[in-house]
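Have a look at the structure that comes next, please.
A single protein chain has been omitted from the complex, and every remaining protein chain is retained in its original position.
Entry: chain A
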Amino acid sequence: MTAAAAEIENGLGTLAGTGKILRFQLRRSRLFLFWWIAGIAGFTWMVVPVITEQYQTEAERAGFAATMSSPAMLSMSGPVEYVHAYAESVGALFSHRMLLWTCAMTAVMFVLLVTRLTRADEETSRSEVIRSLPIGRRADLASALLVSVGAAVVLGGLLALAATGLDGGDGASPLLFGAAHTAVGIVFAGLTAIAAQLSENASTSTGYGLAALGASVLFAGAGNAEGNWATWLSPVGWSQLTYVYTPQERWWPLLVSLAVAVGSVLVAFAMVSRRDFGQGMMAARRGRATAKPGLKSATALTFRLTRGLIWTGVITLVLLGMAYGSVLGGADDFADGLSAAQKEILDRGGSDLKASFATTFISINAIVAALFGVLVVGRGRKEETVGRGELVAAAPVTRGGWPGSYLPAALFTATATNLVGGLGLAASGASGDGDLFGKIAIGTLVQLPAIWVLIAFVFAAFAWLPRAGWLRWLAWTWTLLVVYFGALLDLPEWAMAISPFDHLGNYPAEDFSAAALVVLTVIAAALAAFGHLGLRRRNLSFN
């Protein structure tokens, strides 16, 4: 037996060439890595001084702790143990507010990274060229995971540096803060490595990865709200359970992350050897020989192509609404345990506690629902960039039909997902309370004009500036920033006013302005018309 054959025989051969692939992958993803790492670390670095400044004294932090210790707020932040340490530790306050979001962003980064380095290359046959070289079957996955581990460590290191300015912990606290993110990164790299083996195409692999993240956030939220075991089911939860910057600070929950990461990598490696190149573990099914009768227009095609996204949105919003609803149901018990002073802080505009929680949940539902509408518009752009739309554009279809039908599809998606989110919230949070049920229903409807403005803006951007895809994300991210961090970051009035959601009023905690709703609807209609005009005037460029 020759040396090479022996090497292949004992299994090392499947990893041959990992080093070469590693250099290649690093080079190809250097911009991706740079922007994601700079984005997450930079955001953290900017927020540290803002929060330190805003909550300088113990009294301020204790007051803030009162507003944050409700189940509703805990479900959107982290375990209550942090809140108990607010007074003595700015770091605890910071970690409590930020960990869920920065860990979620980190997870998104690694889901996208591993998919693009593995399944995306295999799907487009780019890695076929590489596999024909003396490179092992597992080398690309191995090197993608090495890139991920490296990126996770660098990200963790930078976050640790960013967190050194926070008071309240001991010397190891910044390191633990960084390591909490590293752990989330490697867990999601491992989970995505499995997802990439299951399906033949990259978008499904990304979908599985993001679904795992969605479940993690839900479990963490549910567990943190009630202080129960559900947090232990969540990779994001494991990082939160380190109680970083609190007196109970501990490292060992990250061992759970490490074990799950190693376990999922082993599973993924086993799967690679059990499947054919280009195939998934789940075989592709044969489809229909003829189209269903309904598939006969460009609009029908658009709805067909975005069907999966619409269902993902509906399910996500129902779950989100119901999860928040369960928190809402427990709001009264929580209020009973508060002192009069704490109740006063929570008292928004003289309304009751439930109404003010409901207001927060309704606006979060609306922003997440709008995200799905924005994604639908993004699909329209993708039809153009990958050239699939060319066959439709050459058929007797006006520009209003294609790509114009992505506007109604996006409006439908955002509207429907927002409504089911409201329904889920009302059904699980206000069952037996007809008055609150009605208020949640109205509050959900009130969000619609703002959602429409955002979608119509994104559509107009697609029509006039098709290459500026970042504009879509900027618009959506801005509305998110204003809702979540607007008060926290002390954004100026005019900057908040750019977001259409800023004009809705806080119903049911406060009143809403009917005039604003009418104006927003008119703006949405004008933006939509402007978008259609742009679509008629521009070139369609397919590759």
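By our rule, a residue touches a chain if its C-beta (ideal position, glycine included) is under 8 Å from a C-beta of that chain, and two chains touch if they have at least 3 such contacts; residues count from 1.
Just so we're on the same page, contacts and distances are computed from a predicted model.
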| item | value |
| --- | --- |
| Chain not present in the shown complex, as UniProt names it (candidates "Tripartite tricarboxylate transporter TctB family protein", "Succinate dehydrogenase/fumarate reductase iron-sulfur subunit", "ABC-2 type transport system ATP-binding protein" or "Potassium-transporting ATPase KdpC subunit") | "ABC-2 type transport system ATP-binding protein" |
| Option touching the unshown chain, where A:37, A:301 or A:448 are the choices | A:301 |
| Residue among A:412, A:437 or A:542 touching the omitted chain | A:542 |
| Residue of A:60, A:226, A:390 or A:433 in touch with the missing chain, whole complex considered | A:390 |
| Per the touch definition above, residue among A:27, A:274, A:288 or A:467 touching the missing chain | A:288 |
| Touch residues of chain A, complete complex, unshown partner | 123, 200-201, 284, 286-292, 295-298, 301, 304-305, 308, 386-388, 390-399, 401, 537, 539-543 |
